[in-house]
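Missing here is one protein chain; the remaining ones are kept as they sit in the complex.
Right, chain A next:
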Amino acid sequence: MASPSAPVEGVAPARGRGPARDVAGLGVGRAFGFVAPAFLLIGAFLIFPALWTIYIGITNYRLTGVEAVSPSVVGLSNYTKALNDALFHNALWLTLVFVLGSAIIGQNILGFTLAWIMRRTRPAVRRTVEAFVLLAWILPSTVVAYLWVAFYDRDGGTLNSLLGTQGTAWLIDYPMACLVVFNTWRGTAFSMMLYSSALQAVPPSQLESARMFGASGWQTLRDVVFPHIRGHVLTNTLLISLWTANDFSPFLLTKGGPNHESETVPVYIYNVALQGGELGYSSAISFLLLIANLLVSLVYLRLLRRRS
(Lines give C-alpha, C1' and ligand atoms only; values in the text may rest on other atoms or scores of the structure.)
Protein backbone atom coordinates (compact mmCIF):
# COMPACT_ATOMS: atom_id res chain seq x y z
CA MET A 1 0.00 0.00 0.00
CA ALA A 2 1.25 3.43 -0.87
CA SER A 3 1.36 5.99 1.89
CA PRO A 4 -1.62 8.37 1.78
CA SER A 5 0.44 11.34 0.70
CA ALA A 6 2.24 9.59 -2.17
CA PRO A 7 0.60 9.89 -5.58
CA VAL A 8 -1.29 6.74 -6.34
CA GLU A 9 0.01 4.72 -9.23
CA GLY A 10 -1.91 4.95 -12.45
CA VAL A 11 -3.73 8.19 -11.77
CA ALA A 12 -3.63 10.37 -14.84
CA PRO A 13 -3.95 14.09 -14.16
CA ALA A 14 -7.26 15.50 -15.34
CA ARG A 15 -6.83 17.02 -18.76
CA GLY A 16 -9.57 19.55 -18.45
CA ARG A 17 -12.13 17.80 -20.63
CA GLY A 18 -15.12 16.73 -18.60
CA PRO A 19 -15.00 15.28 -15.09
CA ALA A 20 -12.12 13.06 -14.08
CA ARG A 21 -12.83 9.49 -15.16
CA ASP A 22 -10.80 7.83 -12.47
CA VAL A 23 -11.54 9.57 -9.18
CA ALA A 24 -10.85 6.61 -6.90
CA GLY A 25 -7.44 5.99 -8.46
CA LEU A 26 -8.13 2.33 -9.16
CA GLY A 27 -7.46 2.46 -12.86
CA VAL A 28 -10.34 2.05 -15.25
CA GLY A 29 -9.59 -1.62 -15.92
CA ARG A 30 -9.61 -2.59 -12.25
CA ALA A 31 -12.74 -0.51 -11.64
CA PHE A 32 -14.55 -2.47 -14.34
CA GLY A 33 -13.27 -5.61 -12.71
CA PHE A 34 -15.05 -4.72 -9.49
CA VAL A 35 -18.31 -3.93 -11.25
CA ALA A 36 -18.20 -6.93 -13.59
CA PRO A 37 -19.79 -9.55 -11.27
CA ALA A 38 -22.83 -7.36 -10.72
CA PHE A 39 -23.06 -6.63 -14.44
CA LEU A 40 -22.85 -10.33 -15.20
CA LEU A 41 -25.64 -11.18 -12.77
CA ILE A 42 -27.89 -8.41 -14.03
CA GLY A 43 -27.13 -9.36 -17.61
CA ALA A 44 -27.76 -13.05 -17.10
CA PHE A 45 -30.90 -12.81 -15.01
CA LEU A 46 -32.55 -9.55 -16.09
CA ILE A 47 -31.37 -8.20 -19.42
CA PHE A 48 -30.94 -11.48 -21.30
CA PRO A 49 -34.37 -12.91 -20.25
CA ALA A 50 -36.01 -9.62 -21.14
CA LEU A 51 -34.46 -9.55 -24.60
CA TRP A 52 -35.15 -13.26 -24.99
CA THR A 53 -38.83 -12.66 -24.11
CA ILE A 54 -39.04 -9.98 -26.76
CA TYR A 55 -37.48 -12.34 -29.26
CA ILE A 56 -39.78 -15.26 -28.37
CA GLY A 57 -42.69 -12.84 -28.65
CA ILE A 58 -42.20 -12.67 -32.41
CA THR A 59 -41.98 -16.43 -32.87
CA ASN A 60 -44.51 -19.24 -32.70
CA TYR A 61 -42.45 -21.03 -30.01
CA ARG A 62 -44.51 -23.62 -28.13
CA LEU A 63 -43.98 -25.76 -25.04
CA THR A 64 -44.59 -28.96 -27.00
CA GLY A 65 -44.86 -30.13 -30.61
CA VAL A 66 -42.95 -29.17 -33.73
CA GLU A 67 -42.62 -25.49 -32.83
CA ALA A 68 -40.89 -26.43 -29.56
CA VAL A 69 -38.02 -27.83 -31.58
CA SER A 70 -37.90 -25.45 -34.50
CA PRO A 71 -39.85 -22.26 -33.84
CA SER A 72 -40.13 -19.83 -36.71
CA VAL A 73 -40.37 -16.07 -36.67
CA VAL A 74 -43.95 -14.94 -37.24
CA GLY A 75 -43.46 -11.17 -37.03
CA LEU A 76 -46.12 -9.21 -35.19
CA SER A 77 -48.90 -11.77 -35.57
CA ASN A 78 -48.80 -12.55 -31.81
CA TYR A 79 -49.53 -8.89 -31.13
CA THR A 80 -52.36 -8.66 -33.63
CA LYS A 81 -53.78 -11.79 -32.09
CA ALA A 82 -53.67 -10.18 -28.63
CA LEU A 83 -55.57 -7.15 -29.90
CA ASN A 84 -58.46 -9.38 -30.94
CA ASP A 85 -58.27 -11.81 -28.02
CA ALA A 86 -61.38 -11.46 -25.83
CA LEU A 87 -59.68 -13.31 -22.98
CA PHE A 88 -56.76 -10.88 -23.05
CA HIS A 89 -59.18 -7.94 -22.97
CA ASN A 90 -60.89 -9.62 -20.05
CA ALA A 91 -57.53 -10.01 -18.28
CA LEU A 92 -56.66 -6.35 -18.86
CA TRP A 93 -60.00 -5.24 -17.46
CA LEU A 94 -59.66 -7.49 -14.40
CA THR A 95 -56.13 -6.20 -13.78
CA LEU A 96 -57.45 -2.66 -13.90
CA VAL A 97 -60.18 -3.56 -11.39
CA PHE A 98 -57.64 -5.35 -9.21
CA VAL A 99 -55.21 -2.40 -9.21
CA LEU A 100 -57.92 0.20 -8.69
CA GLY A 101 -59.73 -1.71 -5.98
CA SER A 102 -56.92 -3.21 -3.96
CA ALA A 103 -54.02 -0.81 -4.51
CA ILE A 104 -55.14 2.68 -5.47
CA ILE A 105 -58.21 2.61 -3.24
CA GLY A 106 -57.75 -0.24 -0.77
CA GLN A 107 -54.11 -0.14 0.30
CA ASN A 108 -53.79 3.61 -0.13
CA ILE A 109 -56.79 4.59 1.95
CA LEU A 110 -56.47 1.86 4.58
CA GLY A 111 -52.72 2.53 4.89
CA PHE A 112 -53.22 6.26 5.27
CA THR A 113 -56.07 5.84 7.74
CA LEU A 114 -54.00 3.50 9.90
CA ALA A 115 -51.02 5.87 9.78
CA TRP A 116 -53.23 8.86 10.64
CA ILE A 117 -54.85 7.09 13.60
CA MET A 118 -51.61 5.53 14.86
CA ARG A 119 -49.98 8.96 14.97
CA ARG A 120 -51.69 9.81 18.26
CA THR A 121 -51.98 6.41 19.92
CA ARG A 122 -49.70 5.15 22.66
CA PRO A 123 -46.39 3.71 21.38
CA ALA A 124 -47.25 0.23 22.69
CA VAL A 125 -50.51 0.11 20.72
CA ARG A 126 -48.82 1.53 17.65
CA ARG A 127 -46.04 -1.03 17.68
CA THR A 128 -48.47 -3.91 18.11
CA VAL A 129 -50.64 -2.79 15.21
CA GLU A 130 -47.58 -2.19 13.04
CA ALA A 131 -46.24 -5.64 13.85
CA PHE A 132 -49.50 -7.32 12.80
CA VAL A 133 -49.83 -5.28 9.62
CA LEU A 134 -46.21 -5.95 8.72
CA LEU A 135 -46.69 -9.65 9.34
CA ALA A 136 -49.22 -9.75 6.49
CA TRP A 137 -46.58 -8.23 4.25
CA ILE A 138 -43.57 -10.35 5.12
CA LEU A 139 -45.20 -13.78 5.23
CA PRO A 140 -44.47 -15.88 2.10
CA SER A 141 -47.24 -15.77 -0.52
CA THR A 142 -47.85 -19.49 -0.32
CA VAL A 143 -48.49 -19.34 3.43
CA VAL A 144 -50.73 -16.32 3.07
CA ALA A 145 -52.63 -17.87 0.18
CA TYR A 146 -53.26 -21.01 2.22
CA LEU A 147 -54.56 -18.88 5.12
CA TRP A 148 -56.96 -17.06 2.84
CA VAL A 149 -58.16 -20.19 1.09
CA ALA A 150 -59.01 -21.51 4.53
CA PHE A 151 -60.65 -18.19 5.40
CA TYR A 152 -62.87 -18.17 2.30
CA ASP A 153 -63.52 -21.92 2.28
CA ARG A 154 -67.06 -23.10 1.51
CA ASP A 155 -67.10 -25.82 4.15
CA GLY A 156 -66.03 -24.64 7.59
CA GLY A 157 -64.27 -21.50 6.33
CA THR A 158 -63.64 -18.76 8.89
CA LEU A 159 -65.63 -16.15 6.97
CA ASN A 160 -68.69 -18.38 6.74
CA SER A 161 -68.46 -19.14 10.45
CA LEU A 162 -68.19 -15.45 11.27
CA LEU A 163 -71.09 -14.40 9.07
CA GLY A 164 -73.18 -17.53 9.59
CA THR A 165 -73.37 -18.04 5.82
CA GLN A 166 -72.44 -21.72 5.70
CA GLY A 167 -72.13 -23.08 2.21
CA THR A 168 -71.22 -19.82 0.45
CA ALA A 169 -68.33 -20.44 -1.93
CA TRP A 170 -66.76 -17.00 -1.80
CA LEU A 171 -63.87 -17.73 -4.13
CA ILE A 172 -66.27 -19.08 -6.75
CA ASP A 173 -69.19 -16.69 -6.34
CA TYR A 174 -67.21 -13.47 -5.80
CA PRO A 175 -63.66 -14.19 -6.97
CA MET A 176 -62.60 -10.59 -7.79
CA ALA A 177 -64.02 -9.15 -4.57
CA CYS A 178 -62.12 -11.82 -2.64
CA LEU A 179 -58.89 -10.96 -4.44
CA VAL A 180 -59.33 -7.23 -3.81
CA VAL A 181 -59.89 -7.78 -0.09
CA PHE A 182 -57.02 -10.24 0.08
CA ASN A 183 -54.53 -7.96 -1.66
CA THR A 184 -55.62 -4.92 0.37
CA TRP A 185 -54.91 -6.89 3.54
CA ARG A 186 -51.64 -8.17 2.17
CA GLY A 187 -50.13 -4.93 0.90
CA THR A 188 -51.40 -2.25 3.30
CA ALA A 189 -48.26 -2.44 5.45
CA PHE A 190 -46.14 -0.66 2.88
CA SER A 191 -48.55 2.26 2.50
CA MET A 192 -48.97 2.52 6.25
CA MET A 193 -45.23 2.66 6.86
CA LEU A 194 -44.67 5.15 4.07
CA TYR A 195 -47.49 7.43 5.21
CA SER A 196 -46.40 7.18 8.84
CA SER A 197 -43.04 8.64 7.97
CA ALA A 198 -44.59 11.14 5.56
CA LEU A 199 -46.88 12.44 8.30
CA GLN A 200 -43.85 13.10 10.49
CA ALA A 201 -42.82 15.66 7.91
CA VAL A 202 -45.95 17.77 8.47
CA PRO A 203 -44.95 20.53 10.92
CA PRO A 204 -47.00 20.13 14.13
CA SER A 205 -47.39 23.91 14.38
CA GLN A 206 -49.29 23.94 11.07
CA LEU A 207 -51.68 21.28 12.32
CA GLU A 208 -52.16 23.21 15.56
CA SER A 209 -52.61 26.43 13.63
CA ALA A 210 -55.44 24.85 11.66
CA ARG A 211 -56.90 23.60 14.93
CA MET A 212 -56.78 27.11 16.39
CA PHE A 213 -58.81 28.38 13.43
CA GLY A 214 -61.41 25.72 14.13
CA ALA A 215 -60.68 23.64 11.03
CA SER A 216 -62.45 20.28 11.01
CA GLY A 217 -60.55 17.02 10.62
CA TRP A 218 -61.38 16.86 6.94
CA GLN A 219 -60.41 20.51 6.36
CA THR A 220 -57.09 19.91 8.10
CA LEU A 221 -56.42 16.88 5.94
CA ARG A 222 -57.34 18.70 2.74
CA ASP A 223 -55.64 22.03 3.41
CA VAL A 224 -52.63 21.16 5.56
CA VAL A 225 -51.74 17.47 5.53
CA PHE A 226 -52.41 16.60 1.92
CA PRO A 227 -50.40 19.37 0.24
CA HIS A 228 -47.43 18.31 2.39
CA ILE A 229 -47.56 14.63 1.48
CA ARG A 230 -48.67 14.91 -2.15
CA GLY A 231 -45.31 13.63 -3.40
CA HIS A 232 -45.47 10.68 -1.03
CA VAL A 233 -48.99 9.84 -2.19
CA LEU A 234 -47.88 9.80 -5.83
CA THR A 235 -44.78 7.72 -5.17
CA ASN A 236 -46.69 5.27 -3.02
CA THR A 237 -49.50 4.96 -5.56
CA LEU A 238 -46.99 4.34 -8.36
CA LEU A 239 -45.19 1.60 -6.46
CA ILE A 240 -48.24 -0.26 -5.21
CA SER A 241 -49.98 -0.01 -8.61
CA LEU A 242 -47.00 -1.58 -10.36
CA TRP A 243 -46.60 -4.29 -7.73
CA THR A 244 -50.27 -5.11 -7.81
CA ALA A 245 -50.46 -5.16 -11.61
CA ASN A 246 -47.58 -7.67 -11.70
CA ASP A 247 -48.74 -9.67 -8.68
CA PHE A 248 -49.06 -13.40 -9.24
CA SER A 249 -50.56 -14.38 -5.89
CA PRO A 250 -54.19 -14.26 -7.25
CA PHE A 251 -53.25 -17.48 -9.01
CA LEU A 252 -52.63 -19.13 -5.65
CA LEU A 253 -56.21 -18.39 -4.58
CA THR A 254 -58.31 -18.86 -7.71
CA LYS A 255 -56.01 -19.97 -10.54
CA GLY A 256 -57.80 -17.32 -12.59
CA GLY A 257 -61.12 -19.12 -12.32
CA PRO A 258 -63.90 -19.78 -12.30
CA ASN A 259 -64.20 -19.44 -16.08
CA HIS A 260 -61.54 -16.66 -16.31
CA GLU A 261 -63.48 -14.48 -13.87
CA SER A 262 -60.39 -13.60 -11.85
CA GLU A 263 -57.73 -13.99 -14.52
CA THR A 264 -55.52 -10.91 -14.23
CA VAL A 265 -52.80 -10.40 -16.84
CA PRO A 266 -49.96 -12.16 -14.96
CA VAL A 267 -52.25 -15.14 -14.33
CA TYR A 268 -53.37 -15.10 -17.96
CA ILE A 269 -49.74 -15.09 -19.11
CA TYR A 270 -49.04 -18.11 -16.93
CA ASN A 271 -52.14 -19.94 -18.12
CA VAL A 272 -51.40 -19.23 -21.80
CA ALA A 273 -47.76 -20.24 -21.45
CA LEU A 274 -47.96 -23.31 -19.26
CA GLN A 275 -51.54 -24.57 -19.60
CA GLY A 276 -51.93 -23.65 -23.26
CA GLY A 277 -48.26 -24.08 -24.08
CA GLU A 278 -48.17 -20.97 -26.29
CA LEU A 279 -44.84 -19.56 -25.17
CA GLY A 280 -44.53 -17.18 -28.11
CA TYR A 281 -47.93 -15.64 -27.54
CA SER A 282 -47.46 -15.35 -23.74
CA SER A 283 -44.11 -13.61 -24.29
CA ALA A 284 -45.82 -11.09 -26.52
CA ILE A 285 -48.39 -10.39 -23.79
CA SER A 286 -45.61 -10.09 -21.20
CA PHE A 287 -44.03 -7.44 -23.36
CA LEU A 288 -47.37 -5.62 -23.62
CA LEU A 289 -47.66 -5.67 -19.80
CA LEU A 290 -44.16 -4.21 -19.57
CA ILE A 291 -45.14 -1.42 -21.96
CA ALA A 292 -48.29 -0.71 -19.93
CA ASN A 293 -46.24 -0.49 -16.73
CA LEU A 294 -43.81 1.90 -18.40
CA LEU A 295 -46.66 4.14 -19.55
CA VAL A 296 -48.17 4.25 -16.06
CA SER A 297 -44.75 5.12 -14.59
CA LEU A 298 -44.31 7.93 -17.11
CA VAL A 299 -47.67 9.44 -16.17
CA TYR A 300 -46.80 9.35 -12.46
CA LEU A 301 -43.36 10.85 -13.05
CA ARG A 302 -45.02 13.61 -15.04
CA LEU A 303 -47.35 14.35 -12.13
CA LEU A 304 -44.48 14.29 -9.66
CA ARG A 305 -42.45 16.71 -11.72
CA ARG A 306 -45.34 19.12 -12.10
CA ARG A 307 -45.39 19.40 -8.33
CA SER A 308 -41.83 20.72 -8.08
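Criterion: a contact is a pair of C-beta atoms (placed from the backbone, for glycine too) under 8 Å apart; a residue touches a chain by one contact, two chains touch by 3 or more; residues count from 1.
Note that contacts and distances are computed from a predicted model.
Trainee: Of the options "EtfB4", "Peptidase", "CbtA family protein" or "Multiple sugar transport system ATP-binding protein", which is the UniProt protein name for the chain that has been left out of view?
Mentor: For the chain not displayed, UniProt's protein name is "Multiple sugar transport system ATP-binding protein".
Trainee: Among the options A:S72, A:T128, A:Q166 or A:S209, which residue touches the chain absent from this view?
Mentor: If we include the chain that is not displayed, A:S209 is the one touching it.
Trainee: Go through chain A and note every residue touching the omitted chain.
Mentor: Per the touch rule, chain A residues meeting the hidden chain are 203, 205-206, 208-216, 219, 223-224, 227-228.
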